[in-house]
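Heads up: the structure comes next, in structure tokens.
A single protein chain has been omitted from the complex, and every remaining protein chain is retained in its original position.
Take a look at chain A:
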Amino acid sequence: MLDQSPLFSASTVHLEHITTALNCLRPFGTKDDVLIIIDKDGLSFARENNRVISIQLYLSKELFICYRYNAQDDNPDAHTKVCLKINHILDSVSVVSRDKDDIVECTLSYDGEGSPFVLIFEDSVITEKVEYSTYLVKEWDATGLELDTNAVTSECIMKGDVLYGALQDLKEIGCKECYTYAKSSKSGKRVFALISRSQLGLSKIMLPGERSILEKLEVYDATSHEQVYDVPVLGYFDFSTLDKIRPSAKTASKVMLRKDAHGLLSINMLSQTDDVILTDARRSRSTNWERASSSNDYPGIVIDISIVEKVRIDEADDDSEARFLMESSEDSVKPAYYPTSVPSRPPVLTATSHTEESLLFGRQQRSTEPDAGGDEDYIPATNDIPLFF
């Protein structure tokens, strides 16, 4: 199909899947350039907005029927960068996918700096070729948007559709600012909530604490890395920023949220096509996809988002209200599933740990005893393409 062997070429029939993935980039600006990084393992799409939020979306080479990257040298880390407007690709795809019954094969190719990025769509009757000029490569600058793995204060793994539902609700009530609230207590009860500040005042959406949905919720001391209990970790975000992750959360089967002591929230999402718990929208797609897929190695769409916390001008005030809201109803909320055994790991002393501790509610008294064993061996995951799933 291609005359010569370009620097990069790949073809796929899973256009719909790719569209779904690329749609996650839309909230980050469709008119702006997205950086595409091509390497031997696949394509990464990266974008950063105002240095407060960044997204990296990774499409593995298994998604493609054939994937060729002819790096000039033998360096395994060799990569090529190119900038494109994401809506160009999406528009092209939507123009092509008129006929749902026909299989469209899409071939992408790029021959390095100075050459256009080429998309070729072929269905049973039509072949379309689209060329996008590529002029400018912006350097990827993620300074300040990388998780400090040595200062992680909370880590939480949950189902994507639940997070999506919560974000959707917040959007509908016109949320302006949003707190994340994470707390795990000694008794095994975990609470993850989104608290919205809007015209309605403070509203709270508590995600289910059941292990089937909230798979993991751990809170760590920022300096000692030990797990602590009964100490909430709050994040404070501008909702319009946080809401950018909504389309991604919709496609995600699992979401990992990690927050470090510097106020950076890192969100890793994986949409596993073979995952049992998929949202309905994804399910239909994924069945098609599975049928068509020739490779079982495909890891799914991997998305990595980092968000910088909003500066709290009036810290004590802001927090205390949200904390109060959580406290006030905590007792009445009982998860349907209540673990009968105390978690195997002995409790850890929170002691002084939390800088955001509110003095109002005397929660410190409730904090747990120190743990000799602790979590020393805890090594936070790196900020690379997530391996935790």
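We adopt the following convention: a contact is a pair of C-beta atoms (placed from the backbone, for glycine too) under 8 Å apart; a residue touches a chain by one contact, two chains touch by 3 or more; residues count from 1.
Methods note: contacts and distances are computed from a predicted model.
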Which of "LADA_0G02498g1_1", "ADP ribosylation factor", "37S ribosomal protein S35, mitochondrial" or "Protein FAM114A2" matches, in UniProt, the chain that is not displayed
"LADA_0G02498g1_1"
From the list A:Cys83, A:Ala151 or A:Leu202, pick the residue that touches the absent chain.
A:Leu202
In the full complex, which of A:Leu7, A:Ile213, A:Val231 or A:Ile307 touches the chain missing from this view?
A:Ile213
Out of A:Ile126, A:Ala142 or A:Ile173, which touches the unshown chain?
A:Ile173
Contacting the left-out chain in the complete assembly, out of A:Pro6, A:Gly112 or A:Gly165:
A:Gly165
Residue list for chain A contacting the dropped chain reads 161-162, 165-166, 168-169, 172-173, 199-208, 210, 213, 279-280, 321, 324-325, 328-329, 333, 335-336
